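One protein chain omitted, others in place.
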Amino acid sequence: MRVQKAPIAVKVNGYTCKDTTQVTPQDFYFQGLATAGAASNTSTGAIVIGATVEKLPGLNTLGLSMSRIDYAPNGLNPPHVHPRASEIIYVLEGQLYYVGFVTTAGKLVAKHINKGEVFVLPKGLLHFQKNVAKSAPASVIAAFDSQLPGTQSLVCSLFGALPEDILVKSFRFKPKQVKKIKSKYQPKK
Amino acid sequence: MRVQKAPIAVKVNGYTCKDTTQVTPQDFYFQGLATAGAASNTSTGAIVIGATVEKLPGLNTLGLSMSRIDYAPNGLNPPHVHPRASEIIYVLEGQLYYVGFVTTAGKLVAKHINKGEVFVLPKGLLHFQKNVAKSAPASVIAAFDSQLPGTQSLVCSLFGALPEDILVKSFRFKPKQVKKIKSKYQPKK
Amino acid sequence: MRVQKAPIAVKVNGYTCKDTTQVTPQDFYFQGLATAGAASNTSTGAIVIGATVEKLPGLNTLGLSMSRIDYAPNGLNPPHVHPRASEIIYVLEGQLYYVGFVTTAGKLVAKHINKGEVFVLPKGLLHFQKNVAKSAPASVIAAFDSQLPGTQSLVCSLFGALPEDILVKSFRFKPKQVKKIKSKYQPKK
Amino acid sequence: MRVQKAPIAVKVNGYTCKDTTQVTPQDFYFQGLATAGAASNTSTGAIVIGATVEKLPGLNTLGLSMSRIDYAPNGLNPPHVHPRASEIIYVLEGQLYYVGFVTTAGKLVAKHINKGEVFVLPKGLLHFQKNVAKSAPASVIAAFDSQLPGTQSLVCSLFGALPEDILVKSFRFKPKQVKKIKSKYQPKK
Amino acid sequence: MRVQKAPIAVKVNGYTCKDTTQVTPQDFYFQGLATAGAASNTSTGAIVIGATVEKLPGLNTLGLSMSRIDYAPNGLNPPHVHPRASEIIYVLEGQLYYVGFVTTAGKLVAKHINKGEVFVLPKGLLHFQKNVAKSAPASVIAAFDSQLPGTQSLVCSLFGALPEDILVKSFRFKPKQVKKIKSKYQPKK
Partner (left out) sequence: MRVQKAPIAVKVNGYTCKDTTQVTPQDFYFQGLATAGAASNTSTGAIVIGATVEKLPGLNTLGLSMSRIDYAPNGLNPPHVHPRASEIIYVLEGQLYYVGFVTTAGKLVAKHINKGEVFVLPKGLLHFQKNVAKSAPASVIAAFDSQLPGTQSLVCSLFGALPEDILVKSFRFKPKQVKKIKSKYQPKK
């Protein structure tokens, strides 16, 4: 938040930068992580609510954001990558097994973690979390070193976005198998 | 965590950098935020437990860390500054009033925040939090965009570290007042 | 390359930093990209040779590296992510279709590109390239904004490293299918 | 200063970025540090004149700025923090005692320094300077690694901006004392 | 490329930042390096074609760019500096001798390099390349760790831009010599 005398909105990083004397507590505050998301309505039983610069304008230029992830019983936050940030997660409720990431050497680094424990997921690496409990929900708070970390879901990216021939060759699936898998995903246009 | 073939410990940022094939889940895991700190044993009723690179070696080079703050009833995390990081706090339990920071224009930007809500505290600015409740504890999770954000307590820094004549002149206190205030603080040597 | 008077090796970023007066042209030179890699010996018909700080010590602290990719006829550099860098590729020989990446919005951004043309692959996003030609090889030069960009192969990471239950739930495959797919991959330990 | 073909003003970091062919020496020049500020008119006998991007447009994107500080006899630049920069000071005239900062470990690192000597004040740490001389003025040039370092006066921030109950609890003052101290400061609205 | 909901063009770093859903392959693609530049029409027999953010909008915020340099027989890319980037060159065709840079210690670090070999030119240092062959052309691909590295030709900067008295004194030339040299260069206004 720089001192700006201009009467019109000055943009920094594409986001409005208010005059220091105009900032209000609302610019630095977000209520949206207080309530659990409806994890059981999702296909794998996990839902993410972000508190990034898009919702928290005071984060602009600060290199930081948060999100809350809720897991239905047995729910999985499926394999994904944040292209612009590392992540730390803190377990609010429940138990996760696995919390894990895969190194560039192809090794799984994963653990069972309980309420109040934290785990680090380094920048740009494939990771996921799963709720251990068969009947209880779980939830975590995740922090990122970017005001807009971005998320690439690998399941959708691979089977929703990649062409059939690439999938066949990459995964050594049969074309018929790939067609069947792809039929479950709506490609984005 | 870079691939390193060297048999001896390679240091990056002063911290050991393990070979990718040697990392274990323990390097990315920390249990120390799971239990509330003994806030009521402190002078202002608040205690901070850090999960920085000093305790979580997997954070090295990642630009991220966390801490847990516990507040006794009425407890205050007194005014301080993090020289190397911005902060987001998420309320685990209880209600805080105020969560606030002071801008470089000398304006207090503060709010009452409840369980599950977040507030942003920009890099290098004076800030503090206080538990509203007279009989219930409170706790928060704080995230930082540095692996070692540093904390400068302003109360101790001012009255523990600054010489008497500087305090007299800065705050327009009487020398006798300053002597009395300083007598409460042990200077660091 | 900082001026260093110390008689022992001074390390910066974990790599040795030579005294300016000791550097030789060899520190800034690499021959390894001159010859095509044996792409046809690989499972998908593509091979990558890196010119990173591990082989080119003069790159230390410079935020830059290169690699050469060779493609057998029909060869595919399968879907992968570079956790620490964006990439530009320049086609040395042949034609690629597709050169593509998937956005965080799940959209494929891909093109047919010819000899001498370039394509940009933004940091941390899933991407791949395939040789169009059924009988001719192809090759590219890729540049990165990191001295050690890292590569995460998604095929190996997913099916070599992830546990069966995670794969079953993520991809909605049958356990028997997953077992069969995983049998093709050696997990790293 | 990037090459920009656009006829309208292009902003970078919220500041106008001129076409390379349009820049003039005036964009990189500032006269305002040549004359001593009226230090004796201030409450503690010190005044700061900044040469930041707000006055020196050529600094935009360069990560650098300067200021001049003048001290009346016995004058004090009271304890403050620059949230976005470290500082080096060079004594133009006179002698300062103390030039000092407080570490995050609460230790005062301070010295007597003379004309022509320099002292480093690390980013985000509490610091101050005082003119030794009882009858002669002093002045320094300070350089910063930010085009807009920001300054947070701790005296005003604490006693002008913080609520009474926070001050009482932080400093273990009596409420009456705090009311009296606060009456000297105009809070910013 | 950030997600942007605004209907008007949002600028980041002075360049338009498209909504993720609006990006097309054209934004990440450039054809201009496919054809050799007309090196023999230039005064020293070398020509540079850039693929920077000015021509490749998808590079915005990515910290990366490329260029192609073509050399006539005996052609020289004369001494220059890139103020904002290091460089790696890869020889597409021919042989260069020298590829070299001068260290801050005034030492030439140079080599003969052949087709397919690479050489690193650290940020902000004077460098140049010359085609060995008396009758064959040469060409290279150069990569940079900036989306707009900038180029300062030292020949033009020195003899086209510097005043006569500065040249006389710097190079200990005679004023008449300098006048004669300068007459070959058109100063920029």
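Every chain is named by a letter (A, B, C, D and E) in the order it is written, and numbering of its residues begins at 1.
Quick note on the criterion: a contact is a pair of C-beta atoms (placed from the backbone, for glycine too) under 8 Å apart; a residue touches a chain by one contact, two chains touch by 3 or more.
Predicted model, so just to flag it, every value in this text is computed and none were measured.
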Visible chains in contact with the missing one: B, C, D, E
Residue among E:Lys55, E:Arg84 or E:Lys111 touching the omitted chain: E:Arg84
Residue touching the undisplayed chain, where the options are D:Ala9, D:Ala38 or D:Leu62: D:Leu62
Residue, one of E:Ala9, E:Ala38 or E:Ala105, that touches the chain absent here: E:Ala105
For chain B, the residues touching the chain missing from this view: 11, 13-14, 54, 148, 188
Interface with the unshown chain - residue positions in chain D: 1, 3, 20-21, 23-25, 28-31, 33-35, 51, 56, 58-59, 62-66, 86-88, 90, 92, 100-101, 103-105, 107, 109-111, 113-123, 141, 143-145
Touching residues on chain C - with respect to the absent chain: 2-4, 10-12, 17, 21
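The definition used in the following text is that only the chains that are shown with their structure count from here on.
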Chain-contact steps, minimal, separating chain E from chain A: 1
Averaged-CA centre spacing for the pair chain D and chain B, given as whole angstrom: 24
Where chain D and chain E are represented by their mean Cα positions, the distance between them in whole Å: 40
For chain E, residues that touch 2 or more chains besides their own: 3, 11, 21
Chain contact graph, described as a line, ring, star, complete graph or other shape: other
